[in-house]
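Only one protein chain is missing from this complex, and each of the others stays in its spot.
Chain nomenclature is as follows: A and B, assigned in order of appearance, with residue numbering initiated at 1 for each chain independently.
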Amino acid sequence: MIRGINCNIAANAVIADSIELGDNVTIGYNCVIEHNVTLGDNVIIECGTVVRENTLIGNDTRIGANCIIGEHFMDYYNGINTQYCLNIGKNALIRSGTIIYGASDIGDNFQTGHHAVIREHSKIGNHVSVGTMTDIQGTCEIGDYVRFHSNVFVAPNSKVDSYVWIFPHVTITNDPTPPSKDMRGVSIKSYAVIAAGALLLPGIVIEEDSLIAAGAVVTKDVEQFSVVAGNPAKKIADIREVKNKVTGESAYPWRYHFDRAMPWEGIGFDRWMKESGDSI
Amino acid sequence: MIRGINCNIAANAVIADSIELGDNVTIGYNCVIEHNVTLGDNVIIECGTVVRENTLIGNDTRIGANCIIGEHFMDYYNGINTQYCLNIGKNALIRSGTIIYGASDIGDNFQTGHHAVIREHSKIGNHVSVGTMTDIQGTCEIGDYVRFHSNVFVAPNSKVDSYVWIFPHVTITNDPTPPSKDMRGVSIKSYAVIAAGALLLPGIVIEEDSLIAAGAVVTKDVEQFSVVAGNPAKKIADIREVKNKVTGESAYPWRYHFDRAMPWEGIGFDRWMKESGDSI
Partner (left out) sequence: MIRGINCNIAANAVIADSIELGDNVTIGYNCVIEHNVTLGDNVIIECGTVVRENTLIGNDTRIGANCIIGEHFMDYYNGINTQYCLNIGKNALIRSGTIIYGASDIGDNFQTGHHAVIREHSKIGNHVSVGTMTDIQGTCEIGDYVRFHSNVFVAPNSKVDSYVWIFPHVTITNDPTPPSKDMRGVSIKSYAVIAAGALLLPGIVIEEDSLIAAGAVVTKDVEQFSVVAGNPAKKIADIREVKNKVTGESAYPWRYHFDRAMPWEGIGFDRWMKESGDSI
């Protein structure tokens, strides 16, 4: 074992010889840390958590109790000796009960709620949050600053661009004629908002700055600036007409009206865009 | 440690010196009990459960395996030394996999299903049941004899009065123009019934003795005695006209037709009201 200074490892934790720890690492009671695990500086792992082989965790990341990080997938149980690696970036907060499979890449400042499940072969950007009991099924591509709230289901092959909000109990599907082998993932573009309980049918494209109303069952593509609602969902408004009911002011596109924890916090979207040289 | 008579603590449990145990307390294998925890008489904590600091648990409460009771919140990870306390009353049954945060007050005769999550700063009355995988997001006020069935989502700032039934996969929201900082909790009045899969939009008020039909998407306030259904929900009946399909008898207001585990069990609602001097 290679270990930095000031590490605090519980006496009854089970730790493989081949792990590498930075400075100030804390490992709680009843943890199991398997071989070829690397933990950065200031990493905290709370009690009862298992970190599987070939996992790399960045500095300042904190992992709650009873998590499984780098979970086995089917190959393991079939006796196939794969060398899949899970990378989790810096400054993550992974809450208790979360299960993350091997063979995914997760950026910096990641967060999960409790009992979240993230399957294999997913690519997740920076500043992404995955809520309590949300189930990301693997082989998904997720941009930066995406927030999945509680209990969202994301089918394999979904693609979610940056700055997207997905609220509780949203279901994102992928099979147009279930059961079949013909999977067609949903694509959600930047700045879209999917409100609670909405259901997105396979293969649809949700364009930028659109709003899927709570409980909408979306059966076809949604254009930019559209608000759709109902079952099946129909366009009910242009998003630029939607007002905040309390203040009476325009509420959308939200990127001009909301900035908490966004890269344009305190300076506004336009100035941030200009300064960052980024493009939508 | 202060401990009563006949306690049964597993040899490998990790127990802080500062805890206080009543009589006949059982603590299972692999448990971790942190400092300033007080457990009443006859408390049972099954294996692998963590009880965080400053938790107070009443007599006769039983906690299943792999729970986290008094879970840390963000402050903890940010190094802020708060002294939040979780109180759980007498005679609770907290089933395995449940996570309850610190800084909530929970009454007597509480129950949870499995993998339930209850966040911080909630006030929960007596005889409340929170089903499997239900997610109560914190800062909620919940009365007595409320039953949340499986997999209900309850947004922050929701208010649920006493004698309310909330069935599986109900979603209770709080943000009228997501994403925003303008949260408006739903209010559900006594004796209301929210059937499976219903979705309640932010800020609406569900009046007493109403019935939200299964799958309804409720976008505006619901009056007393109303039955609403559909997406968006519309009034389809007066609840006093709804019959039990088998017996042909009136089924609502349910408080006159159902009494299992209610305080009027065996004596009827009217007599109980009269005797208890309570008012609706």
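In this text, a contact is a pair of C-beta atoms (placed from the backbone, for glycine too) under 8 Å apart; a residue touches a chain by one contact, two chains touch by 3 or more.
As the structure is a prediction and not an experimental result, all values here were calculated from the model.
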item: Options B:Cys47, B:Cys85 or B:Met273, residue touching the unrepresented chain; value: B:Cys47
item: Sole contact to the chain not displayed, among B:Phe148, B:Phe225 or B:Trp254; value: B:Trp254
item: Among A:Ser18, A:Asn231 or A:Asn244, the residue in touch with the chain that has been omitted; value: A:Asn231
item: Full-complex contact with the absent chain, from B:Asn36, B:Thr82, B:Ser96 or B:Gln224; value: B:Ser96
item: Positions on chain B contacted by the hidden chain, ascending; value: 12, 28-30, 44, 47-48, 62, 64-66, 93, 96-97, 113-115, 132-133, 147, 150-151, 165, 167-169, 193, 195-197, 214-215, 217, 229-231, 242, 244-247, 251-252, 254, 257-258, 260
item: Interface with the undisplayed chain - residues on chain A; value: 12, 14, 30, 32, 48, 50, 66, 68, 71-72, 74, 77, 97, 99, 115, 117, 133, 135, 137, 151, 153, 155, 169, 171, 173, 175-182, 199, 201, 203, 217, 231-232
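Everything below uses one rule, namely that only the chains that are shown with their structure count from here on.
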item: Chain centre separation in whole Å, for chain B relative to chain A (CA means); value: 27
